[in-house]
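One structure is given here, and the rest of the page talks about it.
Removed: one protein chain of the complex. Kept in place: all other protein chains.
Chain naming follows the written order as A and B, and within any one chain the residues start at number 1.
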Amino acid sequence: MRKLLQREFAGFITLALFLIYLAFAAPSFYSLGNLRDIALANVSVLLISTGMTLVIVVAEIDISVGSLFAICGVCGGLLARGGLPIWMLPFAGIAIGSALGAANGGLVSFVKAPSIVVTLATMVAWREALNWATGGAWVENLPANFQWFGLGQAAGEAVLFSATAVLFLAILWASHNLPAFRSIYATGSDAEAARLAGINTKLVVFAAFVLVGALTGLASVLNAVRFSDVPANAGIGLELQSIAAVVVGGTPITGGRGRLMGTLIGVALLGIIGPALTYLQLSPYWEKAIQGGIILVTVLFDALASRAEKRPALA
Amino acid sequence: MIPVLEAVGIRKSFGGVRALRGVSFEVCAGEVHALVGENGAGKSTLIKIFAGALQPDEGEIRLEGTPIEHLTPAKSKSLGIAVIYQQPALFPDLTVSENIALAHEPPTAFRRIDWRKRNEHAATLLSRVGADMLPQAYVSSLSMPEQQLVEIAKAVDAEARLVIMDEPTASLGDRDAENLFRIVDELRKSGAAVIYISHRFEELFALADRVTVLRDGESMGTFPMAEMTNRDLVRLMVGREMEAVFPERNCTIGEPVLEVRHLSCVSRGVHDVSFVLRRGEVLGLAGLVGSGRTQFAETLFGLSRADGGSIAVGGKAVRIESPQQALALGLAYVPEDRRRHGVIMDFPVSMNTTLASLERVSRGGFLDFTAEQRVAEEYRERFRVKAPSVDTPVRNLSGGNQQKVSLARWLMTEPRVLILDEPTQGIDIGAKHEIYMLIGELAARGIGIILISSELAEVLGMSDRIAVMHAGRLAGVLDRNHADAHMVMELALGHAAVSD
Partner (left out) sequence: MNRATKRQEFILALLIAVEIALFSTIGKNFFSAANFFECVRLAVEIGLISLAMTPVILTGGIDLSVGSMMGLAAVVFGGLWQVAGFPLAAAAVCALIVGLLGGGINALLIARLKVSPLIVTLGTYSLFRGIAEGITGGARSYSNLPASFLYLGQGYIAGVVPTQMLVLAAAIVFYWLLVHRSVIGRAFYAIGLSPHGARYAAIPVTRRLTLVYLLSGLASSIAALIYVAHIGQAKSDAGTGYELIAITAVVLGGTSIFGGSGTIRGTLLGLAAIVILEDGLHLAALPAELAGISTGVLLVLTIALERLASRQRAAVAENQEFEMKNSQLAILCSTVIVGALIVAGSNWYLVKNLRSGTSGDTTAAKEGQGRLTVAMMPKSKGDPYFISCRAGAEEAAKEFNVNLIWDGPTQVDPAKQNEFVEGWITRHVDAIAVSVGNAASISTVLRKARSQGIKVVTWDADAAPDARDYFINQATPQGIGGTLADEAAKILHGKGEFAIITGALSAANQNLWIQYIKERVASKYPEMKLAILRPCDDDRDKAFSETQTILKVYPKVKVIIGISAPGVPGSAEAVKQSGRQDVKVIGLSLPNLCKPYVHEGVVQAVVLWKTRDLAYLTVKAAAALARGELHSGATSFQAGRLGDVKIEGTDIILGSPFVFTRENIDQFNF
């Protein structure tokens, strides 16, 4: 068990230290309202990072999730405006996200194109196509029950939290207990051995991209219903945020090992920086620098530690 | 009795190289059938075909009388064929228990895994094969012998009717090897058929019922083990008396060019190695696989950092902390892993040849392409590298020619000390001979040569002196006139230490 924690160690310790510091420097940070707000703002990041963890475990990467997020949000809004029953919106998000994820997955898995280039291309093409189609206009005049699924703020927030928690825990459980998910780890660890063991590695890689697409689509819808209209240009920077959370959480970029709990810590750590800065009355413009610093310190710490222990490094 | 596996007239070629030319083979239930042959004789190819990893060009395979077509790894696994390769094919990031489970569980994607059952099952298996690691251990934390045992556990678990073992004791110590023999015996008693490949004849005499000898892609026959002697086997494998292959050694040996004292590299398992290499001398470095010879050579060459001992080149004490430093001092190292370390596969012959001596084909840091082509041509002719031109990517050449390019690269650096690590591994006999002649020429020119080889014949035939390593230490150094295969093997096994 201790070995499992070792990799998350850096992220966990940093988070703990930061939280302790905040307790002294800005105790008002710990109001229930603030914590709830931060959690709500990061619900979508957690879902996407969960999917991203699995993509990285299978030794690939997806930098198109931000554009995917934007598209699913706009489509969700348009569908709602077009009369789609509100309860179907999350499923619509999942469907559209899965389709786009399948495009990525198909190119990576069956055409064997490198994932960094494929998702770079789709990231740019999709974002620009969305800009072109919407002309930058927000989706307005949404039906009244769009916001919070018509449930009102309190119930709506509860739905968002519980949906995220359930999905995260389900994937956490599945990643340990379902052979379908274990084959993701096997493929990421040694694709050739996995193939020889009878795993359909192409399908596994494809499925990982579909999964992250589905989770992103869902996250987009869940985020959109916090407001009463949908902006045209959401999700900028989301891909880097989620990759950073995964790495800081201790998942090696080389694949084979994934730390979903670590990803949760990573999301939390990177997510509290912004609000914490305001509470500490520091300029919010240092947020990016601190995030970058945390990433670098994490990989540095891990690289040095793995040298000392002579074990393979994180990245 | 119908054989468990029967192969008739198997042919397989790669590019232009004929690896198997009509081999027939069969093994019965409850039998341990040894498969011997030189490197490149076709053993690996044959078992890969049985495992479904390769498709034969011609020939038929029958499993208990039924012909099988289009064998794939998955299919062969399901038919009860288990293979243990030299390199364990495990998932480094997964646990032992999961590795074992993945080997034989049918892929039912969405049924919940019972970890307790898996771990218990794994624990039972591990104790059966004499392994003492926990099922929850990550494979990446295991040593090679331990990983090997996991592979064996997988095969035992599969309750295979045919178990193929490719050099299973190559990296095992005595105790583990004994353990392995016990398992093989158990397998035989349980009615499985075992194909056992090994270079260690004493093992074969102890374990095997029958033996098949392959040479240059052909079967030289199948014989009851009890009726064979060492000499018989060797003669069938090699086809000629050993000594004739090697050039005469009668050149003058000069002053010391390399002195190694108590060299250690603990992280790589090298301990306290000392010897002196003289100009014009060929020092053979023998030992079993895993005895630390490559690790020692890499430490000497600066690829690993030495943490004890001293090195003197040409009488001057030096520190070698990188390959660049080693090169500057006149050392050259032709690595064992030709494809990954010896050449850059996608570079053409010319660029590979000049890679370690770019300063000779450049002026002021800028490359002189004409000079490069010229030099590359020279070396190509000299080594008789068979390639359409010096612009051919090395990937397209045969193993022997690739090795020549690797040699050419290092000889271009005009070294004082040349370390050759398994230079003739996987090379056809003609190319081998050329390389032997070349080594002789180089020694005659005054280059000190360290020849690392696992082929006893080669070591005995080529060397002036033979150093033998065992478990990272120098077990002894023998003079050629006083050495024979038996003594070398004893030292290699760690038995008696014979001083020079």
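Here is the rule we go by: a contact is a pair of C-beta atoms (placed from the backbone, for glycine too) under 8 Å apart; a residue touches a chain by one contact, two chains touch by 3 or more.
Treat the numbers as computed from the prediction; the structure is a model and nothing was measured.
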item	value
Identified contact with the non-displayed chain, of B:104, B:341 or B:433	B:341
Among A:19, A:78, A:95 or A:121, residue touching the chain not depicted	A:121
Sole residue of B:130, B:269 or B:323 that reaches the chain not shown, by the stated touch rule	B:323
Positions on subunit B where the hidden chain makes contact	15, 303, 322-324, 326-327, 333, 335, 340-348, 351, 355-356, 358-359, 362, 365-367, 388, 391-393, 395-396, 409
Positions on subunit A where the hidden chain makes contact	28, 31, 33-34, 37, 41, 61, 107, 111-114, 116-118, 120-129, 131-132, 135-138, 140-141, 153, 227-229, 231-234, 240, 243-244, 247, 253-254, 274-275, 278-279, 281, 283-293, 295-296, 299-300, 303-304, 307, 313-315
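Keep in mind that, in the parts below, only the chains that are shown with their structure count from here on.
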item	value
Subunit A and subunit B, separation of their C-alpha mean positions in angstrom	46
Residues on subunit B engaged by subunit A in the complex (per definition of touch)	53, 73-74, 77, 89-94, 98, 102-103, 105, 107-113, 115, 138, 140-141, 267
Subunit B-touching residues of subunit A, taken from the complex the two chains share	3, 176-180, 182-183, 185-186, 188-190, 192-199, 255-257, 310-312
